[in-house]
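Moving on, here comes chain A:
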Amino acid sequence: MTSLAKDGTPASPLVEVKDLKVHFPIKKGVIFDKVIGHVKAVDGVDLSIPRGRTYGLVGESGCGKSTLGRALLQLTPPTGGSVEFDGQELTKLAPGKLRSMRRRMQMIFQDPLSSLDPRQNVESILIEGLAAHGIGADRGERRKKVAETLDAVGLPRWALSRYPHEFSGGQRQRIGIARALVLGPDLIVADEPVSALDVSIQAQVINLLEELQDQLNLTYLVIAHDLAVVRHISDVVGVMYLGALVEEAPSDDIYAAPLHPYTRALMSAVPVPDPDVEDQRERILLAGDLPSPANPPKGCRFHTRCPWAQPTRCADERPVLRQITVEGLETGSDHRVACHWAEDIATGKLRPHEVKAELVHQEAETPTEVAPPSEPTSII
Partner candidate 1 sequence: MALLEVKDLSVVFARKGEREVRAVDGVSFDVDAGEVVGLVGESGCGKSVTSLAIMGLLPKRGVRVSGQATFDGMNLLQTDERTLRDIRGRDVAMIFQDPLSSLNPVVPIGLQVTEVLTRHRGMKGEAAKKEAAHLLERVGIPDPTRRLKEYPHQLSGGMRQRALIAMAVACAPRLLIADEPTTALDVTIQAQILELLKDLVRDSGTALLMITHDLGVVAGMCKSINVLYAGRRVESAPRRVLFAQRHHPYTVGLLGSIPRLDAPKGEKLRPITGSVRDVLPWAEGCAFAPRCFNRVDRCVDGPPELVWTAAQHGYRCVNPVMEAETAK
Partner candidate 2 sequence: GCAESDRDDSGSGSDKTLVFGAAGDAKVLDPTFASDGETFRVLRQMYEGLVRSEEGGTKPVAGLAESWSSDAAGLVWTFKLRKGVKFHDGTDFNGEAVCVNFNRWYNAKGLMQSPDVTAYWQDIFGGFAKNESDKLPESLFKSCSAPDAGTAVITISRVTSKFPAALMLPAFSISSPEALKKYNADGLGGTADSVTYPEYATGHPVGTGPFKFVKWDTANKSVELERNDAYYGEKAKVKKLIFKTISDVNARKQALKNGEIQGYDLVDPADIPGLKSDGFNILPRPAFNVLYLAINQSGPGKAATSNVKVRQAIAHAINREAIVKAKYPDGSSVAINFQPPGLEGYNDGVTKYEYSTEKAKQLLAEAGVTNLKLKFHYPTEVTRPYMPAPKDIYELIAADLTKAGITTEAVPLKWNPDYLNAVQTGADHDLHLLGWTGDYGDAYNFIGTFFDRQKDEWGFNNPTLFEAFKKADSEPDATKRTAQYKEINKQVMDFLPGVPIAHGPPSLVFNKSVSGIKASPLTDERFVTAEVK
């Protein structure tokens, strides 16, 4: 797959993910745990992120976005598939090698506060990574580097001696970004980097991310559930549903020509701050909720909620991500969709119909472990 970098030259992929699977075992057993099933959080994802570009991942809560991001960074060991980073296969890397590889791939988290150790001040947060990788000969050198990074993310110098809880949400997220940046990485996985922030702060952070990318030629994988945000910062958008990509397209195409029914529904659900648009537009309301990844529907995962679902194929054949050609519709070579009926839907041959919501039975994911005692037992 070739795509053009911002300056128009073809970019080689920095990250190649092939058939990535992350299955969390569900255990049960009397004496020894037996695996009785799997939560298929990520179930066969292929994607490729070109150098210097932004890949955006959207999807409903629980569809496996974060897991994908973590598996890509080997923070969660993948069950299957491969992750190639700059030509290196990560899944087979020895722990020590992987650790030093981490310098080049970093992560930004959703909740800036909880991802910062409340007992570390900003300086030690930023220096920790440097120390772990032996960057900078001495403390002075490291401090210099930290100071530069601080400037880059727009934090004042006095921030160094402060603790995370003393900052506002936006500033905290800047600290999180600085922590990733200070190592000089090539790839940054940003898991919902702005979801916890106020709109104004969100915009600041988005702008910051964009600026940094321009300056440092960073490659991003941005995960978010807000389609508008993802589309805004991404070059390519992947739409995820229940552990798999259902559509992947350049960010302009995805708005202009959404092909997958789920993408369409998602698109129509995003509120637009414009009364005229809101009043006019027609909503595709999805019935029910995301099915459980432990027990995903057979065939097309979306068919239980799909207004275009057909009696044939949908329920028994799992669609693959493919390119389609439809007359009268400009779809680029890099626009792929996983739907059996994408052509017919695009042309309007198939009409949406009513869907009855199915029951989704939610269970507490991890049974609460019985609380440890905290009271002293008495001798007497």
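The rule is short, and it goes like this: a residue touches a chain if its C-beta (ideal position, glycine included) is under 8 Å from a C-beta of that chain, and two chains touch if they have at least 3 such contacts; residues count from 1.
If you want to know what made the cut, all candidates are chains of the complex that A comes from, given by their letters.
Small disclaimer: the values here were computed from a predicted structure and weren't measured.
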Candidate from this complex that touches chain A, chosen among 1 or 2
1
Within their complex, chain A touches candidate 1 through residues 60-61, 168-171, 198-204, 206-207, 225-229, 231-233, 251-252, 255, 265-275, 277-279, 283, 285-286, 288-290, 356-364
